[in-house]
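For this view, one protein chain was removed and the others were kept in their places.
Letters A and B name the chains as they come in the text, with residue numbers starting at 1 for each one.
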Amino acid sequence: MSDGYASRMPTPEAAARPWQTHTVAIRDVRREVEGVSTYDLAFLDDTVREAYRFAPGQFNMLYLPGAGEIAISVSDDPRNTEAYGHTIRVAGNVTRTLAGLGVGETLGLRGPFGTSWPLSECIGRDVVIVCGGIGLAPLRPAICTLLQDRQQFGRLNLLYGARSSDTLLFEREYDDWSRQGMDVQTTVDRSSPGWLGNVGVVTLLLDQLPSFDPHNTVLMCCGPEVMMKFTVMAALNSGLSEQQIWVSMERNMQCAVGLCGHCQLGPTFICKDGPVFRYDKIAPFIDVEGL
Amino acid sequence: MSSKPTLGVFKFASCDGCQLSLLAAEDHLLGVAAEVEIAYFLEATSHIQPGPYDIALIEGSIITSHDAERIQQIRRDSKFLITIGACATSGGIQALRNWADCNEFVRSVYATPDYISTLATSTAIADHVQVDFELRGCPINQYQLIEVIQSVLAGRRPRTPVHSVCLDCKRRGTVCVMVAQGTTCLGPVTQAGCGAICPTYNRGCYGCYGPAAQPNLVSLTGQFESSGVPREQVVDSLRNFNGYAPEFRAESERLEASRESTT
Partner (left out) sequence: MATATEMGTNERFLTEAAFARIFEVLESQGFTVVGPTIDQEAIVYDRIRSVDDLPRGWTDEQAPGQYRLQRRDDEALFGYVVGPHSWKRFLFPPQATVSKADKTETGWQFQAVEPEPAKFAFLGVRACELAAIRVQDRVFMPGPYVDPIYQQRRDNALLIAVNCTQAARTCFCTSMETGPKCTSGYDLALTEIANGFIIEAATAEGAEILSALESDDASIQQRQAGQTARQQAVDQIERRMDTTDIRDLFLSNLEHPRWDDVASRCLSCTNCTMVCPTCFCSSVEEVSDLTGDHVERQRQWDSCFNVDFSYMNGGNVRDNTRSRYRQWLTHKLASWIDQFGSSGCVGCGRCITWCPVGIDLTEEVAAIRGDAT
């Protein structure tokens, strides 16, 4: 059986022209939380639209002429093929320029690039997803797929940490996700009036997770690098092996196709060997300061 | 009142070269002029409009107490303040006075020294007020200036390269004058921006764009000395247009101090 969850590889035409970017129009902009919005991007060219498919965890290069090009994960349900959501935090020049664009305006998109979440490995197993902040965005397509094919998987847990209650991404969807069979737990660094939930780092949620079988679990993690390091430590302590843990990494990327050299972490290129890595592949390098 | 952003160009102690390079960028300047209202630019127009200014370009260093007051007022009047050129960003060539007795210069240059009121030092604008962006160079690169103004107008944070001049030499195929000819060259510790002009004309780099990011001055001056350049000459090479930039200054003072302690 071919793996319906696998990363999408480029067509020969795309592989021969790595710099060709395609026009997309902003179909919708949804403000998620302060400084973060989701942009639905639709290809203008029919042929391009029909050829485009992505796998959960893969990313695109979004290009705003004059401002620059940035790597952004697709945050949408892979079943949507009309427009693709990208959930973006305003960080600097390109993201700020993007925040100034409205529905109907156009930009460039190249992709999809990189590896995807190991959904076929999850079949028949429990899945724990641990995210911090904007790190939930690249996992949203995986969550959609897990819930869509719910019966294929064991228990599903989402552990999500944010700075404060008003920075929790996709909050309006948590009830749906729970109803469809995923246990959603959140925690915040800073409590605020009216917040009755957990306070503290997300690894505490992992430590408290009542029942999961460490031998039959896949853990997927995305968030700030320190948060991922602590999550991995906690997961290893609770009996998971490095081969059961997957993380999504981030580095400067100029080309996204393994030719520019910027995204190296030890022997890996984050853009093509990642961004999603099985932890054992990067374990020797992730803790080395300044590698 | 027009709704265009306003731009002011202000001059302190300097040779005017940077403003001139702005004027030399004529057609580019016209492009910018279409997008901004030039509210204050004595080199270009006598029309003067009072602040506030959306963008202030500051040329020159602070050498009088009057300067020191005036820059405070400009800062208060300006939203985004950009210093342009070596004088404004590091004190300029006139900062050489900072290592000398300024009164003596005044006495030997002017017939009636009493009319001259000057501070003992020439200092960078950032020593006096908060600066939003520093555009290096002696003189500045007009394309970088246009790019910086365009960025600010577009709401982007301006960015100029911080890499060494060496990278630009290599991109253009210029052979290293230090390795192939033994020429003293500040390129490895100097920020790019000029397009590596001097090495291309067989000269060592004079450091016009100031220190590159995280420069290793000690290693480079050690190499100069071990290839036979006398210490005074090494010190002199650092005390140029950007001699008072922190990293260049620290190194020339270190070299002087260690000479004094060894003799």
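Criterion: a residue touches a chain if its C-beta (ideal position, glycine included) is under 8 Å from a C-beta of that chain, and two chains touch if they have at least 3 such contacts.
Nothing here was measured: the structure is a model prediction, and the numbers come from that model.
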* **Touch with the omitted chain, as defined above, among A:Ser164, A:Asn198 or A:Gln264** => A:Gln264
* Of B:Ala24, B:Ile48, B:Ala213 or B:Ala257, which residue touches the hidden chain? -> B:Ala213
* Structure fact -> Which of B:Pro50, B:Gly173 or B:Gly228 touches the missing chain? It is B:Gly173
* Structure fact -> Note that subunit A touches the chain not displayed via residues 9-10, 15-23, 25, 44, 63, 65-69, 91-92, 105-108, 250-252, 254-255, 257-262, 264, 266-267, 269, 284, 288-291
* Structure fact -> Logged for subunit B, residues touching the omitted partner chain are 28, 31-32, 146, 150, 154, 161-164, 166-167, 170-176, 178-182, 185, 187-189, 202, 212-216, 218-220, 222-223
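The rule is short, and it goes like this: only the chains that are shown with their structure count from here on.
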* Asked: Any idea how many Å lie between the Cα centroids of subunit A and subunit B?
  -> 44
* Which positions of subunit B touch subunit A when the two form their complex? -> 151, 154-157, 159
* Which residues of subunit A touch subunit B in the complex? -> 66-67, 92-93, 96-97, 100
